[in-house]
Each structure stands twice: as structure tokens, then as C-alpha cells.
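With one protein chain held back, the other chains of the complex are shown just where they sit.
For reference, chains read A, B and C in written order, and residue numbers begin at 1 within each chain.
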Amino acid sequence: MSVELRTGVFEPWRELADAPDGGLGAGAYGATCAFVGTMRDFNEGDAVSRMVLEHYPGMTERQLEAIVEEERAAHGLLAARVIHRVGPIEPGEPIVLVAVWAAHRREAFAGGRAIMEALKSRAPFWKHEQTSAGGRWVEHNTKG
Amino acid sequence: MSVELRTGVFEPWRELADAPDGGLGAGAYGATCAFVGTMRDFNEGDAVSRMVLEHYPGMTERQLEAIVEEERAAHGLLAARVIHRVGPIEPGEPIVLVAVWAAHRREAFAGGRAIMEALKSRAPFWKHEQTSAGGRWVEHNTKG
Amino acid sequence: MQVTVKTFAHLRDRLGFAESAAEVPEDACVLDVWQSITDGSEMPRSVLAAVNLDYAAADTRVHDGDEVAFFPPVTGG
Partner (left out) sequence: MQVTVKTFAHLRDRLGFAESAAEVPEDACVLDVWQSITDGSEMPRSVLAAVNLDYAAADTRVHDGDEVAFFPPVTGG
């Protein structure tokens, strides 16, 4: 189980290409589900030119670790990895990677989705968007 | 939308690292869900040393393309990519990659999962496993 | 008329051929093709059929030159 915050651009698929087994032995798992959330260049009808992701140092890591451990146990995951950006982000850049390894596809899809839902509702991050009309705090997340 | 059959080992995460946008513009999508099915070294209680994936040339591609198009429309996917191995496969090697791109995570998870379920039930592939007790055809898939 | 018959996986092993030609009457359906290659046996519910690369039911009509395939439940992914 691994949780990381990153201040710079990262390439989620290359992270997985470099460590495809999630620390497990090859052959020990049958299913991997990976989700990547990417910054779009528009939100709620407005063009967005830039975003800053604020977080609560210490609490964010603690909540992410708790979420990953809870969903690992709930879905029988064999391994899980979360990477989340903080700080300034440009459109098209990845914001979050959630990857889980399981014996079968059912647990992999359910576990990956559950971690994303919990992250969206509990992990202390806040998005501040820059639009042509100025800066604004994003007030709520899209429904999962 | 892209469907490919591969006869040799492939690295699903590297495929995505080399084409992370699924042919879309960066910033045009907010969510990517990728599933990789990997050959395990055991199945139904027996060690499996090798597998051969038989398929029905022509029909397999046709069914995969129909599945991808149906689920793209059903879930509002922006792009989708499927790569599936055929022929001999060793434990630990990837068998299938299903990746989908969408505006939001809900469609991405649902669309990726739906393509996998349809592929498992409709795409004409058959697994022949080599175990210590000899060769055997896999009779049914794990429930999704 | 004549159709091409293909079989796959353990059904191929059981029937003993991967590809063959079958002579069937003008109004033949998938079930008739099955019976022509199995000496008239019933078609088990677990046997899937396709005509010209699309899934087909036992009562689907076939036409001269069609490719008719029989195979067990699929196990890909």
C-alpha cells in the first residue's frame, strides 16, 4: 500500500509501467484497475486556465492512508497505490492516480472505485480555479 | 475507438504512457479508467504453467468492435482502447487491456467495467491451460 | 446448398475437425447444420453458434456459402 503527494507533473501510466506488479510477484494477481483523474480545460461552463490544489499537510496523507487500508480490507485488495498532485496544475495534467491489484476483476473495479469515492469525499484537498472571470474555489465535486 | 489482437507479450501501462490521451486533446477529458487482466500462476486450485488463448479470427475483432461501440454510446465515453492477447501466454503476462476516457469518473468506471463484462461473455476467446495434471480447457469465467 | 462449418476449443476436439463443408437443404437453419455434422444429435444448450461472424440462434436460417461456427462458452479476458 503506497500513498504519495507530488508537487510536480507526473506520468501515471509510466509510474505503473515501471512497477506493474504493485510490489506483488508476477502471477500472484489477476486484475489491476487504474483510474487517472486529469485536469480539464473547462468546468461548470467556464474555460479554466490553471488550478491550485491546496491540501492540509499531515491530515491529507493520514486520511489517504486510512482510506486505502479500509478499502483494501473491504474488497480484499492485494495492493494499492495512490498518487495525488498538490500545488499549481495546468489543464491536461494528471491530478490523481488510484491503482489497485486483486485476484479478480470484480474486486479490482469495486476497490478502485471505492477508493476514488472515499478520496473525493474525505481527503482534505481544495481546488482553486483560474478562469477568465478571475479566481474561484470549486464548491463541490461531481457526483460519483 | 481501437481494438487490437496481439500475438506477443505487451506492456499495457507503457502503451498508455505512450498515448495517454486516447487520441483526444489533453484537457478534453477528466477521467481515464484502465483495466488489465493478467495470467495468474494458479486457477481453480491448480498451478498453471502455461496457457494458450484460442480465438475465432474475424469474429473476435468484430465482436470486440461491436462491444466497444455499444458501451461507448451507453456510457458517453469519449474514447476507448482494447488490446487482447492470442496464442501462448506465460504466467504473469498481461492478457487484456481495456482503457476508456470520459468527462467524469462515473462514466469511466462504469464504461470500463461494462466493456470487460461484455468481452468476458461475448468475445470468442477460449483458454487452454497447462497444469501439472496435463492440459485442460477452462470451462467458465469468474463471475464479474 | 453448401455452408462452411468451423468449430473451436473443446468442441473442435470433440467433433474432430476445425473446418469442414456441409451440404444442407435450401431452407436449413443452424440446428440443421449442427445435425448434419453430428449424425442428427440434439444441439446442447451450452453450444454457441455464429453465422457469418455474428451470434445466431438455433433457428436462424442459413444461406448458400455462409460460414457457420459452433463453439463452447467463451473464456477470454
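Side notes on the structure shown:
As a working rule, a residue touches a chain if its C-beta (ideal position, glycine included) is under 8 Å from a C-beta of that chain, and two chains touch if they have at least 3 such contacts.
Everything quoted here is computed from the prediction, not taken from an experiment.
Within the full complex, the chain left out of the display is in contact with A. For the options A:T7, A:S49 or A:S121, the residue in contact with the chain missing from this view is A:S121. Along chain A, the points of touch with the absent chain fall at residues 37, 53-56, 58-59, 62-63, 84, 95-96, 116, 119-128, 137-141.
Here, only the chains that are shown with their structure count from here on.
A straight line joining the Cα centres of chain A and chain C is 48 Å long. One finds 27 Å separating the Cα centroids of chain B and chain C.
Touching two or more other chains at once are residues 105 of chain A. Chain contacts: chain C has residues 77 touching two or more partner chains.
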